[in-house]
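Only one protein chain is missing; all other protein chains are in place.
Up next, chain A:
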Amino acid sequence: MSKPKLVVIGNGMAGIRTLEELLQLAPDQYDITVFGAEPHPNYNRILLSPVLAGEQAFDDIILNPLSWYADHGITLHLGKTVTQIDRRNRVVRAADGTEAAYDRLLLATGSSPFILPVPGKDLRGVISYRDIFDTETMIATAQLKQHAVVIGGGLLGLEAANGLKLRGMSVTVVHLGDWLLDKQLDIPAGKLLQASLEQRGLQFLLAHQTAEIAGNAAGEAVAVRFKNGTEIPADLVVMAVGIRPNQALAESAGLYCNRGIVVSDALQTFDPRIYAVGECVNHRGTAYGLVAPLFEMAKVCANHLAHLGIGQYKGSVLSTKLKVTGIDLFSAGDFMGCADSEDIVLSDPAGGVYKKLVIKDDQLVGACLYGDTTDGAWYFKLLKEGRKINDLRDHLMFGESSIGDAGTQGQNRAMAMQDSDEVCGCNGVCKGNIVKAIKDKGLFTVDDVKKHTKAASSCGSCTGLVEQILMNTLGSSFQETPKTKAVCGCTDHNHGDVRRVIREHHLLTHQAVYQFMEWRTPNGCATCRPAINYYLLSTWPKEAIDDPQSRFINERAHANIQKDGTFSVIPQMKGGVTNASELRRIADVADKYAIPMVKVTGGQRIDLLGVKKEDLVNVWADLGMQSGHAYGKSIRTVKTCVGSEFCRFGTQNSTQMGIDLETMLANMWSPHKVKLAVSGCPRNCAESGIKDVGIIAVDSGWELYVGGNGGIKTEVAQFLCKVKTAEEVKEYSGAFLQLYREEAYYLDRTVHYIARVGLDYIKARVVDDSANRKALHERLLFSLEGLRDPWAERIAGKQKHEFIPLKVLA
């Protein structure tokens, strides 16, 4: 059976990116043909500027060499411009007569530079700046001629001017506006930029309107004349005054166009067989001119071409950078501000630094930075997230590092780092490895970097740094990792979708989830299976059945795997309290099974390390203690201090409170591990300030804190409320933990969950609404009721095969 045919018109960044995404999702679905008007394989258009400036060579910027097309069986027609789309017969035709039939057609024709309709525009030496050909023309001209005039003081114009200057020409930039980059910068930043470009020898004529380009008898440009009557010499004129979507072909085929080929959120044109992506489209009234949105479009479009049909493109927020080495500027959002917004401005003209932040309705809506852009990524994130900034306001201008804990550590470090400095401590990846991979392999996203270098793929604490390195290496072609990420490569759905669907459709099994949500793999992977298992169990307690094969080995074997394949055993020791008989049994077990290490843990209990898997069940039986769940995404410990029973400062019986809480929460599974602590007075010897739930006793009752974390990134717990009785402590903590169990995404600790929903939301559900609190607490008790200690179950024979190795008899 022959495959359906997909034809792509436009061999540029958006079209080929869509194919790459499609090939990942559905490698064999289509017979693919690509037409490209340019005689080159797909290259990174963005990097034409470094090529012009002499910082890179053409070969460095090829994204997909010819072998890539061959490897994927793609028919490639280079140097052929498609001139007709015959929709009735579903055939496209190129100028030279080449034809290709299609079942699906993808238009990715990009855009064309706008050419000012002035006399002399067709003279030799008048060019635009769009492709390799233009760039080569500029490089060649610079060797022969003297005077260059760039019309247009936007990003492209300035990058062209900078390159031509570096190639030895005398360059004047003519700009209609009153300051440079008037779409990207405000006046003070524009003036600073102008000053530093003037220092590099560029000349500027602002508020000048071009009237005509004068030529000589040979038909070559010689001068540019302005409306005000003046003129300057010009051997080379580069027009960089804007782009127009290439829509003529689509229009002639009767597709609806209006300042771009009009597409839906599925990137579909008005003909359902025809899709369009890239600079040629108009999506919700916007035509984009930067790659980040085009790559987002590519992802969605590929998804629909692969018949998965779930993605939607909803438009993009953009940020700007200028790729002129040594000049740092960044802008995003509404940086000019309006009547009802306020500005925070930091201006240091002598130091060449200017920063302006625009705030409206307690949100950051715009940022314009010049000279110091290290916090650009952070501001852009705040802006896109639309986060309320009242708590950050005083520090906002000083950047993320001044916020201390609230930001990802190390944001500002990336630029100052040496190539040999380690970025990812878990996988031992240095900055140099990452930069090399980004350049050699053409990586654009943090996920790409994770896949290729393993950086940020383990504990994740260096993700911010990796993002920063990507941004520095790629310039504005950097794409941020989307906030609502897919659970894993098996699906495009995010954790929120999965949780919702399991609840709304009462799904009870893994298979039901994979089928209903159209997983791409038959039975998931090691990333999604444990998450789905938790969602099923926590949403439908006593209905959904636990699947041991979907649990990480630690939770399957109820012990923690060690680097040599042995296991560690940590029995429960409620509140850190033990007795002589338990200690004696622990000592006996250590002797009997020749346990190599016995260690007091940071969680106030005792760890037996290096136990052989086949000994586990016997060790548990001999200990006669319950599982401490030290291996699970589950309740861990409740740390306590001595409290009022013995301590001269103790105000309440914190030890008993801890024991009671640990008893209440025994066997509780959760999105990530859960740790509690109870201290008997504000001296806080149990370290309640860095626990998921921390309780501090005071004379008049108990203070409850939530969302603390002492691990990868220390987070101080936030005050939730104060209660009077021990019963209330249990009800409030139980209700909070149940809310977390029901709503958090798998592997989010409480701190991450609270960061997502906000502490106010937690207070409204747990503190203010007593009926809801009681209901939550009851749901917690309901799902815990009847759960047996997993060690006892295994002593009784459950999952026997897990612990018994096979032997060859003969």
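In the analysis below, a contact is a pair of C-beta atoms (placed from the backbone, for glycine too) under 8 Å apart; a residue touches a chain by one contact, two chains touch by 3 or more; residues count from 1.
Definition applied: contacts and distances are computed from a predicted model.
J.: Can you pick, from "ABC transporter ATP-binding protein", "Assimilatory nitrite reductase [NAD(P)H] small subunit", "Peptidoglycan D,D-transpeptidase FtsI" or "Propionyl-CoA carboxylase beta chain 6", the UniProt protein name of the chain not displayed?
T.: "Assimilatory nitrite reductase [NAD(P)H] small subunit"
J.: Looking at A:Pro117, A:Gly565 or A:Gly786, which makes contact with the chain not pictured?
T.: A:Gly565
J.: Among A:Cys525, A:Leu623 or A:Ala755, which one is in touch with the chain left out?
T.: Missing-chain contact among the listed residues: A:Cys525.
J.: I need the residue numbers on chain A that touch the omitted chain, in ascending order.
T.: Residue positions of chain A that touch the missing chain: 451-452, 458, 521-526, 529-530, 548-553, 557, 561, 563, 565, 801, 805-808, 810.
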